[in-house]
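Could you have a look at this structure, given as structure tokens, before my questions?
A protein chain is absent from this complex, but the other protein chains hold their places.
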Amino acid sequence: MTAITPKPARYGMAIDLDRCTGCGACMIACAVENNVPPARPEATPRTGITWMRVYQISNGASFPDTRAAFIPILCQQCGKDTPCAAVCPQEAVETDPATGIVDQMPQRCLGCRYCMAACPYHARYFNWWDPQWPAGMEKTLNPDVATRMRGVVEKCNFCHGRLHTARARAAAGGRRELHPGEYVPACVEACPAAAIVFGDLDDPASEVARLARDGQSFRLLEKLGTEPKIYYRTARPWVRQAAAQQRPASEPPERRLRAGLPAPQGSGQKEPAHA
Amino acid sequence: MGFTRRDLLTFTGGSAAGLMFTPVPWSLLRDTAVLSENWPGVPQPLHGEIRTRYSTCTLCPAGCGVRARCVGDRPVSLAGVSGHPASRGVLCPTGLVGHHLAFCRDRAAEPLANGRPVAIERALAGVSAAIAACGARESVAILDPRPGRAASLVYRRFLAGLPSGVHCAPPNAEPYGAFGIDLENTRAILSFGAPVLDGWLSPGRVLANRSHFQLIQVEPAYSRTASLADLWVPVLPGSEDGFAAAVARALEGETSDTHATEVARILLRNKPAIAVGGGAAVATLNAKLGSVGRPGGFLPRRDFTPVTGIASVPDRSIGVLLIEETAGGEPLPWDLLRRKLIPQDSVVVALTPWLDGCARHADYVIPAPMYLESLDEAPTPAGSTVAGFSLSPALLTAPPKLTPPAEFVLRLAHDSATYPDILKQRVAAIKKDGRGTVFTYPDAKSARVRDIPDLWKAMLGGAVWLDEPLHSGTVRGADLQVCAGPPGPALPPTPEYPLLLIAADNPPPHGSPLMSKLYRESGLRRPANAATVHPKTGRDQGLEDGARAIVTSPSGKFPVQVIFDAAVMPGAIEVVGQAISPASIRRA
Amino acid sequence: MPKVDSQLMPRGVRRSTPRQFLLWILPWCALLAFGLYGAGLCLVKGLNQTNMDNRFAFGLWIFVDLTVIALGAGAFFTGFLLYILKKRELKAVINSAVVIGFICYSGAVAALLVDVGQPARFWFTFWHPNVHSMLTEVTFCISCYLTVLFIEYIPIVLKNRKLRQVPSFLVFEFELHKLMPVLAGVATFLSFFHQGSLGGLYGVLRGRPFAFREGFAIWPSTFFLFILSAAAAGPAFILLTTWLVSKISGKPLVRPEVLPLLGRISGILLVPYILLKSIDTLVWIDSTSPARGFAAYQYYAWKPFGPWILFAEIVAFGLLPALILLRRRLRESPAWLLSAATLVCLGIALNRFVFTIQTLALPTLPFDPFMSYLPSWQETATFLAVVAYGVLLYSFSFRYLTLFPQEKDLSC
Partner (left out) sequence: MLSHIIFLGLFYTVLAVLSATVALSLFRAAQDFRARRAEAICWQATFPDLPARERVCRHEFTGEFAHRTCDRAFDCRECQTHAALVAERPPDAAPLPREADVFGLEFPLDRFYHRGHAWAHPQPDGTVTVGLDALGARLVAEPDAIELPAVGSHIQSNGAAWHVRKRGADVRILSPLDGEVVATSDSQNGWYLTVKPDGGQLDARHLLRGAEIRPWIAREMERLQSALAPAGQAPTMADGGVPVDDIAAGYPDADWDAVCSEIFLQP
């Protein structure tokens, strides 16, 4: 920790869905930054750990009218009545008033998974296995982030390792505040299309605040009233519609595999009755 | 005054109660916490001085600059070099985790002869013997995935010394021949199935200019590029050339089908425009668009030396084939290669870091260093309008028993020089010509070659040399040769093969275990064994979503997992990395 | 050996021969061993042994825990009626109720310890509790209440025929028994809270509109509904077990008027529960859920969770048994009484199932799918271990302790 106490910020993101090419660089940069272990072969899309996960959504229409878009989902850093923070029995989830970042403390987590049941974005992940790396690869772990043990929950924390580094640098420079852009999460830095903008939503001058105010921006499940800090932007009406539609949607179940979900086996997924 | 049982009980009880007021039980509690926090067997990251080192990515022809965050001298994460002329500070997903490749399974660790480990000398002897045994009619060929490198020069020299040596490249190694694409100034790209937004040329450069050009994707599959293009024109597989011709006519003002007219309108409104991908008709279309040799179009480079495409090598002519495979593991068309070999007595040598590629068909496997394990070179970045060159210094310490492909060929040629020597000569040559500029990674600055005292050192520190542009007018060589796009018109479906097999995605590259995990768990890239069909087509074939099935085509059969996706053209089967051909699919 | 066995039994009651008893417990012991093996796998290899996943963070275990804790509520409620409201007739079943309660709660806690990812950290909740979490409330109350049940269990054990020959045991039991009302009071207090908190557990999930409920002060409506439903189910479950035990042991255990009384209590509590539950559901459909952007119909559009589930919960397993239990004539006939009691217990199980499983199965994001899950054999085995443990503990208690004081007078 650093001695400085910077002026409170409210960090958030604006993701431009019209720029996202679904390459997955954000997911990969995130996993590298945060020492997410390569999965066991047994791990499925439902048990794997992807702090950031790019879903593909579609307008549900058939060829050639079909349209698809990519939508990266990470912890939405809810700013009000944060569902996961309220339910944790032992304060392993805390919202940092100085940054507005919802932080998960694995070393205090009991592994009851109540927070996962509480999260509407499925942005929390449980360590079902002991973490393992191929021989030698553990030497490439990021020294700024501790590895997690089996049986605890983890999630995106806007790369707080990077926040600490940035603060330390600022403190070394005798500064109490961080310059905009001095601290950006790994996914933001890695996005080849520069689709993710990160910054202080409370700073009206910041680009992210400007995009958040943009008429084409929206947030997921806004009506839940949890004030998420991840904004999505698109000029394509159908994308906005698909991101806010009632379920079960017209979306055909065939997109399941593309949406990052397992192929049905036995009593796997059921088709929506109204589909 | 004896010691009764009562006394004992009192004592025990008392001490138990007293213990509660000592720190002992509480510290024991804490210890359980400590235990559960450092769960046995969980590796903790190593700490050390954080340093930044630079290199250049050789996994694909894009030639992106790499900034490595290192603990001590060990890279822990890779990122782009901001301002890099080719990559514009961007790395693709594969490049981001290039430093993990060294830890993949399926690595070639030691020389193999017919699957058995041998000393490198034995392998050398064996291969030389095989080469010596080749008569004038039996040619010795080296398949060079990246012509235009210093290594390629080594190959050419060696082959020149043989009675019949062939220096050949896999299909599409040089898509635009002597030409680069002036992305910075083009206003419209008419793409015939080229993955423009999905790893085409240097992704960073393409995306940086994305806002400047209209993108029209002509492709039967609703690919990533199609989904992000300004206009997607779904055409029947194999009818691209026809559509190109239609557009050409529409440009002339002739009335054509609505799509073509629409496309023509966009191209005319956004000039300069280019057409990429596709076949001969696309070349003529470019000529019509006047995009050859003009700013915003195809511009010629100085460094081009033509190389035989493997396809044009006569069948059953190669006696000894040396195949260089890159760490990126671009797939090689083995069926094509096999046809070129002399049936019985041909020798195949795989110079590769991988065991699961061409090594599977090779008599000799010469393990090559993995990306970032040894000093390497990156030739002119794909699609660059000027010649370029950069070194890829090693960031990892390589295991023993590895031989860089060029090194192996040098030793075959009994040349005392080492690969680094060759690279030094190349750099010296650049310095001698004194043309062009050098962009150095650490300070993100460009300087003229003349002004750099020690070019070699600068290059080792991370730098890319860029030639001066040619005068756009003077086009050396013939007119633009555009790569052979999707092979000719597809055969019409037959009763035996009612469906059409079309390429969906590039096959998943050799990647970090982490990358493959993330792709698998997010389903972002279709698994290599996925066959995506329209739900209706699938049901007509008696399949359901997720079923296991067998796809049969004239070139053979392979098992797949069926994915229903309404985005797929009815009557088509999208399969990762397949050529267009009629096919049938049935339940496994 | 048989002599010791018979000398441990209460006098004046007939018990199966040692041989029969052995034949009875052997299969259960086998089941227990198998279950413990499954649980051991989960503890040693980790929760990857289960079929739970990041979406189904809760599974069979949590569902079972909630159900058995609801059914175990009989212990506290019978105690409350007997010691606080002085309902003497219930003395006939209180011992059995206590044992059942103890079994249910200890079983639930055991299952929970396997369920959490880091069992070694179970005490963290007490170390740095987040008092705003319903789960904290549950943890504290259940651990306390388990202690209470244990203390309530002691006198029953001390009255064993051999143990009671030690005068000090008998005297301690006598003194402790005089303070039973205190314990009953504490038990009631604790039970009200944790039964409620278990409901609150889901009611506060503002991220899960299917489960989220408005409420009073810090407690969502489910808090109160769970208390009521548990209080209603407890007596019904005791009724069932008593009947079952007397069928298995082939002896009358309580006077004929006791079971109908239990049924009546259950019925009386069921009515307000059903009433409130219906109101709550209507409010939720009408305002709570839509206000959060989810039209309630969509929850029931995913097979197999159709609207039938609402009907089953409220009418078939609620209103119907309530009406049966309130009609004296029906109550008096064993067939009706028992089927009604069974319906009540099933209703509770269904209710807990809906809140645990359906809540997690329903998608929240517009582009994520409906999911289902089947427990792995390790999960099922662990659950069976809890059942076997319960049966064994009860069998031994029934054989060597006096669970039904009226039995010896009825047996001759």
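Note that the chains are named A, B and C in the order they appear, and that numbering of residues resets to 1 at the start of each chain.
Heads up, the rule we're going with is that a residue touches a chain if its C-beta (ideal position, glycine included) is under 8 Å from a C-beta of that chain, and two chains touch if they have at least 3 such contacts.
All values reported here derive from a predicted model rather than from experimental measurement.
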Problem - Chains on display which the left-out chain touches in the complete complex - result: C
Handout entry: Of C:58, C:83 or C:140, the one touching the omitted chain in the full complex
Key = C:140
Problem - Option touching the unshown chain, where C:132, C:251 or C:264 are the choices - result: C:132
Problem - Contact with the hidden chain (one of C:70, C:108 or C:148) - result: C:148
Handout entry: Residue among C:189, C:300, C:377 or C:396 touching the omitted chain
Key = C:189
Problem - Absent-chain interface as seen on chain C, which is shown - result: 3, 6-7, 10-12, 14, 129, 131-132, 136-137, 140, 144, 147-148, 151, 159, 161, 164-165, 167-168, 170-176, 178-179, 182-183, 186, 189-190, 402, 405, 408-409, 412
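The rule is simple: only the chains that are shown with their structure count from here on.
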Exercise for the section: Using mean Cα positions, find the chain sitting nearest the overall protein centre. Expected result: A
Handout entry: Rounded Å distance, chain B centre to chain C centre (Cα mean)
Key = 60
Exercise for the section: Using mean C-alpha positions as chain centres, tell me how far chain A is from chain C in Å, no decimals. Expected result: 39
Completion exercise
So, in whole Å, the Cα centroid of chain A is separated from that of chain B by 28
Practice task
Among the residues of chain B, pick out those that touch two or more other chains and give their numbers.
Solution key: 33, 36
Fill in the blank from the handout: Listed in rising order, chain C residues that touch 2 or more other chains are 118, 121, 124, 127
Handout entry: Touch list for chain A against partner chain C, complex
Key = 40, 42, 44, 46-47, 55, 57, 71, 73, 81, 83-84, 86-91, 108-114, 116-122, 124-130, 149-153, 220-226, 242-249, 251, 253, 256, 259, 261, 266-274
Handout entry: Residue ranges of chain A touching chain B (in the complex, touch as defined)
Key = 18-19, 21-25, 27-29, 31-33, 35-36, 38-39, 43-45, 48-50, 53-56, 58, 60-64, 66-70, 107, 130-131, 133-150, 186, 189-190, 192-194, 252-261, 263-265, 268
Problem - chain B residues within the chain A interface of the complex - result: 33, 36-39, 41-48, 50, 71, 74-77, 79, 90-93, 96-97, 99-100, 102-105, 197-199, 203-204, 207, 210, 222, 224, 227-228, 232, 234, 512-526, 530, 534-536, 545-546, 561, 563-570
